[in-house]
Structure formats: structure tokens, C-alpha cells
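With one protein chain withheld, the remaining protein chains of the complex are depicted in position.
A, B and C are the chain letters, set down in written order, and residue numbers restart from 1 in every chain.
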Amino acid sequence: MSSVLDFQVRYSETDQMGRAHHRHYLVWFELGRTALMKECGVSYAELERSGTWLPVSRVEVEYSAPVKYDDPLRLYTQVERVRSREVVFGYRLVDEEKTTIATGRTCLVCTDVEGRTRRLPVDLREALENVAV
Amino acid sequence: MSSVLDFQVRYSETDQMGRAHHRHYLVWFELGRTALMKECGVSYAELERSGTWLPVSRVEVEYSAPVKYDDPLRLYTQVERVRSREVVFGYRLVDEEKTTIATGRTCLVCTDVEGRTRRLPVDLREALENVAV
Amino acid sequence: MSSVLDFQVRYSETDQMGRAHHRHYLVWFELGRTALMKECGVSYAELERSGTWLPVSRVEVEYSAPVKYDDPLRLYTQVERVRSREVVFGYRLVDEEKTTIATGRTCLVCTDVEGRTRRLPVDLREALENVAV
Partner (left out) sequence: MSSVLDFQVRYSETDQMGRAHHRHYLVWFELGRTALMKECGVSYAELERSGTWLPVSRVEVEYSAPVKYDDPLRLYTQVERVRSREVVFGYRLVDEEKTTIATGRTCLVCTDVEGRTRRLPVDLREALENVAV
């Protein structure tokens, strides 16, 4: 399963090259994976309130084509892998012509509020495994 | 007393007009007032750890001239007013030729970690009053 | 006329107080006024491409209540005043219970791409005057 998120580049996300600055893709990926989690019935806001954190332990982004202010973008997010203590999400960002703008991957580890790694809660793990590719 | 902070515009702070986006001035003002507090012997990091928060309740910024990537800037920060539960900081940002780039003012209220307003800790209040203009 | 924009607080917009950092309200206001302009038939992206810029010359924000990650917000944006070379937008941000979260005002000046002030293009001025409060 692939979650689909549509959005537009904000003015504040541009830089002096006239394109979205590369750091914002990490923000968009975050929107993508939390949207995917919501579709699986998991609210990341509630997850944190219940004491489970999913900090990012690794990111990779391949930037293929620049995007400009106001450009409509579509982000596809997938669960690539679920392990006992981590989950890997994969991303593909495309423009209106379906041209690939960027692809990426983030690894998130499960921790408690002190930052100690712990197993993914069973519900979360099952929800993610159900949609893993 | 005026605290002086020198810094340069980061690339990531530019927008497609080729100047620093206006939201970043609020970040710079935050750097200015925490630097001023440090000069008064108050670490804002420690203040928060001890349960005292100073969220921003009001901001005003007057933008006089644009600034570009890598421009060296100097920020003057002052304590304009201290009350039992709030403090007002004033800012003046200048470039290398001492031209005023922006002026601003932020009001911060003192709260506990639940966001309930409370009196400024005595030490903090005295430190700020000592340097108020 | 008031333009209405619904959105949610992004995780990346939070700070260690667990609330949206105050600088992001300026980003949201920017979303609000460009949405209002679109409703008036004016694309700010096209406006810039045609050589007309609207940099921010002044902002004021009054923060009334904190907002948290994922909170659904509604932003009302109005044209408060149109002059030959500037336009003032007013903003009111509310939460789901219609509680006011923040109010603000931004003044934008019309410039060419060199930053020299110029008159608002006639079409833009008329479009904004038509919806001014």
C-alpha cells in the first residue's frame, strides 16, 4: 500500500535559487509517513502522548528535479520494512506530469521518552506490517 | 545596556526574492535575547529545565532594508520593560555600514510548564531590571 | 470578505515547549494572504514572475493561546487597507472550538525586482479593494 499526499510548495520553503530548499523534503516525508500512519489508524500525536517516540535514525534523499513555489506535488509513502525496534519508510515525490522529483528513505527507531530503544507497540507493528510492501 | 550579537545570514534563510525570509528575524531576535540573558548570568536552557518558561506573547517587526545570504549583521538587544509576569525586549538589526535593517519588539510572559502565568523568578527579574534601559 | 484556510500544525513546527514555535505563524499568514489573493484571481507566483514583488515591511502578532502538533486550525485573512504602494492584511487564527489562538497584521509594499517601491498594478489593486473590509 502506498499513501498519497498532495500539497504545494510554500513560499517560505524556497531559497535564493528559486526552488524549494533541500531540507524541506524531510518535512514533507514526515507529513507523508504520519498521513500513512493515520490511514492505518495510528495517530502519531497520540503515540507520543502514550510514551512511544519514533525519532529518525537515518535519512537518504535523491533529488532528481527542482521544484518551485506553488508547484503542486504528490508524495507516495510506503512502509518498506518493519523490525522489532525500527521501521523504514520509502518516499517518491512526483509533480503534476508524474515526473519524479525526489525519492527517499527514512529509518525510525522506537524509543521511550528517555530515548531508550524499545520494541514497537504490538498494535503499531501489526498496522505497519499490514501495509508493508 | 545593549547586548551585541554578530552573525551572518544562512543560505537556508533566503527565499526566492534572494533575501532573508521575514520569519527568520524572529529566530535572530530569540538568539539576541538569550545572548543578553546569558550576559546577565541567566541560561534560558537552565531556566526551562527549572520549570520557568518564557513564551512569546507578542511580536512587532519593522523591516527597513533587505538582507542577503552571507551578509554580516549585528543585532542590538535591550530589555525595554520588566513587569511582575512579563518582560519586553527591543531589537535593532544593522548591517556593516550601520544601516538599520530592522527593528522589533517581543513581549514574553512568564509561565510554568503547564502554561499558567506566574511571577518572574526573583533572580531573573533582578538580572533583567539591572540591564533595562 | 474573509478568506478561510484550514490546516494542521506540522510536527516540524513544534519546539521543545511542545507547541508551534512563534515564527511559523508568519508562514501561516503568508499562506492565508496568498490563498486570499488566489480567491481574487491573483496568483502571487505569477505576480512575481511578471516582476511585481510584495515583500513584508511590517508584522505584528498577538499570541493568545498555544497550539500543539496536529491541532486543526482555521485562519481568517482579510484585506484591511489598500494604498497606492502597499497593502495591509489582517489575520485571525482559531482552533476547532473557535477560540482565538492569535491575531496579526502584515504590511506589504509593492516593489520591482530591484526592490524599488512602485504602485500596485491596477488589476491587483482593484482585486484587493473589492474584498477590503
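By our rule, a residue touches a chain if its C-beta (ideal position, glycine included) is under 8 Å from a C-beta of that chain, and two chains touch if they have at least 3 such contacts.
Note that the structure is predicted; figures quoted are calculated from it, not measured.
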Contact partner of the left-out chain, one of C:S12, C:S64, C:T103 or C:T117: C:S12
Interface with the undisplayed chain - residues on chain A: 16-17, 19, 22-24, 26-27, 48, 53, 55-63, 66, 115
Residues of chain C in contact with the chain not shown: 11-12, 14-19, 21, 23, 68-69
Touch residues of chain B, complete complex, unshown partner: 10-12, 26-27, 30-31, 34, 43-45, 48, 68-70
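Keep this in mind: only the chains that are shown with their structure count from here on.
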Chain at the geometric heart of the assembly (C-alpha centres): C
Intercentroid distance (Cα basis), chain B paired with chain A, Å: 33
Centroid distance [mean C-alpha coordinates] between chain C and chain B, Å: 23
For chain A, residues contacting two or more additional chains: 11-12, 68-69
